[in-house]
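This is the structure, below, for whatever I ask next.
All protein chains but one are shown at their positions in the complex.
Entry: chain A
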Amino acid sequence: MINKIVSSLTEAVADIRDGATVMIGGFGTAGMPSELIDALIDHGARDLTIINNNAGNGETGLAALLKARRVRKIVCSFPRQADSHHFDALYRAGDIELELVPQGNLAERIRAAGAGIGGFFTPTGYGTLLAEGKETREINGRQYVFETPLHADFALIKALAGDRWGNLVYRKTARNFGPIMAMAAKTAIAQVERIVDLGELDPEAIVTPGIFVQRVVAIGAAAKKEAA
C-alpha cells in the first residue's frame, strides 16, 4: 500500500543533508511552511541553498532559518522588505550569497525543472543587469534571454489538505509556488492542515497530483489526530 504520510515533522526532514538545495514555498508568509522550516532548523542541516520568492519576514519561518546561519546562498526575486532584517544583516556582512531572479523567471525556471525542459527563452530582463552575460536571441523580431531550469533536492511546501497518495489542494493565494516546487524537487515534502481519505479530494479539483509529492505531514490539530 502506498503511504506517503509521515508521522512527524522531524521524520519528514530527517534526510536533508548539509549543502542541499531546498525550495521553500510561500509568497511572504502566505503559503510558507513554517512548521517544516522549524523542523529543518532543529534538524541542523547547514550550508543550504534556499530558493524562495523572498528572504524571510520578521522572526519566524525562513527568517529564523537565516538567523540560525544555515543558509549559504539564497535564490529569490524580492529580498528587500521592511521586515527582512535578518537577511539584510547577513547580506551587508557578506555572509550570504544572493542570486536575484525576476519573479516570473523564477517561477518559469522552477516549472521548467519540473517539466524536464532544458531551458527557455524569455523576454523578461532583456537589456538589464539581470541578463548580463546570458545568451540572447531574436525570435520573430523580439529579443529574448536564455534561462535555465532550477532544480532542487527538496521542496518544503504548505497545502490545505492531502491524502496518502500525496494528492494536494491548497488555500487561496497560499498556493503560489507550491505546485511548481513540488514538481521541481527530487523530494517534495508537503505540510497539510488536514489529511483526508483517498478519494475524498474531488479529482477535478486536485491541484497537485500525488506523483509530484513524496511526503505528506500533518500539522496542528491534524497532527494530534494522526498521532492518536
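Assume a contact is a pair of C-beta atoms (placed from the backbone, for glycine too) under 8 Å apart; a residue touches a chain by one contact, two chains touch by 3 or more; residues count from 1.
As a working rule, contacts and distances are computed from a predicted model.
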Checklist entry - What does the UniProt entry say the missing chain is called, choosing from "Hemin import ATP-binding protein hmuV", "3-oxoadipate CoA-transferase beta subunit", "Dehydrogenase" or "MFS transporter"? => result "3-oxoadipate CoA-transferase beta subunit"
Checklist outcome for this item: Across A:17, A:80 or A:134, the one contacting the chain not displayed is A:80
Checklist entry - Pick from A:19, A:44 or A:123: which residue touches the chain that isn't shown? => result A:123
Checklist outcome for this item: Omitted-chain footprint on chain A covers residues 27-31, 53, 77-81, 87-88, 91-92, 98, 100-108, 110-111, 122-130, 143, 170-180, 207
